[in-house]
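I have a structure I would like to understand better, so I am pasting it below and will then ask my questions one at a time.
With one protein chain removed, the remaining protein chains of the complex are shown where they sit.
Labels A, B and C are assigned to the chains in the order they are written; within every chain, residues are numbered from 1.
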Amino acid sequence: MAEVKRVGMLTGGGDAPGLNGVIRAVTMKCIEDYGHEVVGLKRGWKSLLDPEQDTVMPLGVEDVRYILQEGGTILGSSRTNPYKKEGDPEKVVKQLEEFGVDALVAIGGDDTLGVAKRLHDDFGTQVIGCPKTIDNDLSATDTTFGYDTAVSIATDAIDKLRTTAKSHERVVVVEVMGRHAGWITWGAGLASAANVTLIPEVEPDLDQIASIFEKRAKSGEKWGLVAVSEGVTLSEEFMTQNAETDEFGHVRLGGIAETLAKEIESRTGIETRHVVLGHLQRGGTPTAYDRILSTRYGLRAAEAVNNGEWGKMVALRGNEIVTVDLSEATDETKTVPNDLYKAAETFFG
Amino acid sequence: MAEVKRVGMLTGGGDAPGLNGVIRAVTMKCIEDYGHEVVGLKRGWKSLLDPEQDTVMPLGVEDVRYILQEGGTILGSSRTNPYKKEGDPEKVVKQLEEFGVDALVAIGGDDTLGVAKRLHDDFGTQVIGCPKTIDNDLSATDTTFGYDTAVSIATDAIDKLRTTAKSHERVVVVEVMGRHAGWITWGAGLASAANVTLIPEVEPDLDQIASIFEKRAKSGEKWGLVAVSEGVTLSEEFMTQNAETDEFGHVRLGGIAETLAKEIESRTGIETRHVVLGHLQRGGTPTAYDRILSTRYGLRAAEAVNNGEWGKMVALRGNEIVTVDLSEATDETKTVPNDLYKAAETFFG
Amino acid sequence: MAEVKRVGMLTGGGDAPGLNGVIRAVTMKCIEDYGHEVVGLKRGWKSLLDPEQDTVMPLGVEDVRYILQEGGTILGSSRTNPYKKEGDPEKVVKQLEEFGVDALVAIGGDDTLGVAKRLHDDFGTQVIGCPKTIDNDLSATDTTFGYDTAVSIATDAIDKLRTTAKSHERVVVVEVMGRHAGWITWGAGLASAANVTLIPEVEPDLDQIASIFEKRAKSGEKWGLVAVSEGVTLSEEFMTQNAETDEFGHVRLGGIAETLAKEIESRTGIETRHVVLGHLQRGGTPTAYDRILSTRYGLRAAEAVNNGEWGKMVALRGNEIVTVDLSEATDETKTVPNDLYKAAETFFG
Partner (left out) sequence: MAEVKRVGMLTGGGDAPGLNGVIRAVTMKCIEDYGHEVVGLKRGWKSLLDPEQDTVMPLGVEDVRYILQEGGTILGSSRTNPYKKEGDPEKVVKQLEEFGVDALVAIGGDDTLGVAKRLHDDFGTQVIGCPKTIDNDLSATDTTFGYDTAVSIATDAIDKLRTTAKSHERVVVVEVMGRHAGWITWGAGLASAANVTLIPEVEPDLDQIASIFEKRAKSGEKWGLVAVSEGVTLSEEFMTQNAETDEFGHVRLGGIAETLAKEIESRTGIETRHVVLGHLQRGGTPTAYDRILSTRYGLRAAEAVNNGEWGKMVALRGNEIVTVDLSEATDETKTVPNDLYKAAETFFG
């Protein structure tokens, strides 16, 4: 292990509440416990291909002490991938040298960590990874930070919609984040007592959905809430069937929530609306859980830097934060297992 | 004034946080202070045209004591207007008699109160009105309940989006409720420090908007937030220009937020996204302000019932809740005056 | 009116959510609309008696753009009163000159504004006042900023305590801010559906309180919530009666909430606890309502500076922010009028 002097840190890809918690913990531990110097590299991998005047951001203890409460990332981000263009990886390595960075902490999803892995393998770059995905769909780690916050925001939104759905005797279909895996939707559906929860892992059973609301209507409750992942799909035929012609004569296709809403209304006769939560789920202050989890990830990453555990990433296994090989970052998407979905089904109705 | 024995209450039209506060205050004051009996009539005017088994809902003090915290309305609602069909007004009057209702408290927007007014004028129905509109656009009253809650929800959403916008160096355009008047958007834009706020009362100046974000970008802040009312319009030509062809070959038109977002991105080169808040703004627990305001409205309505102030509605004038003629309910829409918009413009940038 | 070049601003006394909103609005309007220069003077009147290196804080538009969401005051505060010591007022005037401050905006309670008034009268100091008190007890203005936030925090706390009180069949007495006037307690008691609300303006009727809980217990609800202002008093004899001897042999007197709790338990036999909310009510992000109100106060203060309305203070009258003479700041405490308390009593039980 080369003697570490200057630790560089970057955040890549979409943001997740808790990024600043990781940045803070890495910074404070590296400085206070190990005596290293820490600099932020703004805007993800782009910082090392196309540096700007503000790219290198020296980080001191007091610079980061109170960023824990802030969503987003003080280091900005980009979706730049150096491995997309020939010669770029070499540029990255060279730039790290020019910046005098001895160790790099890369915080990001499978793209960001995939790049970190390759730089380590191809050039021996001294890098530690920290996984980040609001979707909680990285096999490598049990729970990712930002997930709890996203679930909380979606849960709160569905709770808010309940009163209006009940008052107006409507069904409201809420589109929740989750393109490939339904973790956020599963969590929010469970925590909000949604009447039906639909995730990409399971094909929607339109008959089952309709009959749930018909049964509720028969017993006097002509309303309800559906939580559906954005990644749930129905056949193209079905989607087109439900398109409508707008006031300008254009045919307008809806998203999954809107399409499902029309289908539910047409099958059950209950007025149905839809809401798309979108980017709201990424933002705002992290929950206490995410502040603590991201802090723990960051502490272990700082330790890995100090130990020279290059080519590793931090991961939560049970109650422990450990290090595992960066290759695990690009493992299969972790989808919601069938038993957890069945557990949620107990509460449909 | 006939001796009042049984007070009926109904809520019509869209829901607004605070409806239960009115219901609660009318019920508790009528019973405890005046010794009247109170019944809820479920589902708005429909309750008197098409009564169901659960239409008449006896209300006691303990039934309503803790509904103050609940959004929505325990009396349900409908958009039914008895004056749409001949003979229906007579049916309503007859049904009120059959239910033994001596006095009716109608809580709703201009439609609901318009019906109340006509029943009073045409048949001498003993009715008191209480205005309700989340949009705060009733000339008759200074502030409507539910408005503060809607502004708070929209403000909180824009605050949440700020961190993600800043981290990703994007502009996010947020579509806020407000079809004819921009009160909610004005309030939320002001309270969330949005960089630009657009309301239906003022034609959007696309050059001004683009230049604000270009100026921010020049000074290193390549991001921002725009709050726009759903009722803001741009020319059909403009809307069509920004339509896109979807994966199925259909031309898809966006809403105002989506269209503006594309325009801003195309003019400034800054990545721009949009979010539509929709029904989230109607739901959930009312703010403390709305709980207090709705309670005050309800107390005065109960007093008006006891005094026999038929054909009146309660209204907030400055700091007092007074009664005014029900005809004021259907006065012009109260739009955001120019000086308040200019005040908001001070903060654009 | 002398030509205004440099506007100084200070905040004195206790903090209130919304102070930063005022600071922001004064700064942005003075700079953007009038071309004035703005400096903050840190730590209230102390800044002009005992300046430190960081006392003068130049304020630019981008320095304040996002402070609206923050509680507290970026200008710090002090309880220093220059009129307490001979020669100090002269020092203040001289220091303002040395700092090149042409116009002073003083944001504070009756102490701070009282000083502002005297400096204006005695020395012709060009000062504008902006009233601040979380207690909403300034006669001069209809509603002060920070009040809505304090009520919201107290309401939320009482709502939280309801579930635990009900589960354990206890009465919980909650001590809310309000030494001389019961506005916050009145508001929170009303908004939280507390079973009893006690304010300094009205002598507590212990028999009434006990009988309310006895009646609730008889009907199966052996629990409840009491909201009591810190400024409610009972006789010394009564307070001493309820003191207890601690584990070290010391006699320990409780506060009003604790003492009342013991009395209720002893009279009714229902287990009773107490909670003192304290400083929690001053802190945190202002509500949307307070952000808007404080912004409106600040805009009008900036206008008053530009107009040279020296010796005035801004005030809310109905829906308008106007200017009134600074002497009104030290008028009688505005207490909760009897009719508003009677309105609240409707809901006791």
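Observations on the structure shown:
Operating definition for what follows: a contact is a pair of C-beta atoms (placed from the backbone, for glycine too) under 8 Å apart; a residue touches a chain by one contact, two chains touch by 3 or more.
None of these values were measured; they are calculated from a predicted model.
Contacts of the undisplayed chain with the visible chains, over the whole complex, involve A, C.
Set against the missing chain, the residues C:Val93, C:Ala210 or C:Met239 yield one that touches it, C:Met239.
Considering the whole complex, the residue from A:Ser47, A:Ser152 or A:Thr335 that touches the absent chain is A:Ser152. From the options A:Leu41, A:Leu68 or A:Ile209, the residue with contact to the unseen chain in the full assembly is A:Leu68. Those residues of chain C that touch the chain absent from the view are 14-15, 17, 19, 43, 54, 70-73, 76-77, 153, 156-157, 159-164, 166-169, 172, 220, 236, 239-240, 243, 246, 248, 250-253, 273, 275-276, 278-280, 282-284. If you put the missing chain back, the residues of chain A touching it would be 25, 28-29, 32-33, 61-62, 65-66, 68-69, 142, 148, 151-152, 155, 159, 187-188, 190-193, 219, 287-289, 291-292, 295-296, 299, 317-319, 343, 346-347, 349.
By definition in this document, only the chains that are shown with their structure count from here on.
Farthest from chain C, judged by the mean position of CA atoms in each chain, is A. Here the chain at the heart of the structure, going by C-alpha means, is B. The distance from the centre of chain A to the centre of chain C, each centre being the mean of the chain's C-alpha atoms, comes to 41 Å.
Centres computed as Cα averages put chain A at a distance of 34 Å from chain B. Residue positions of chain A with contacts to 2 or more other chains are absent.
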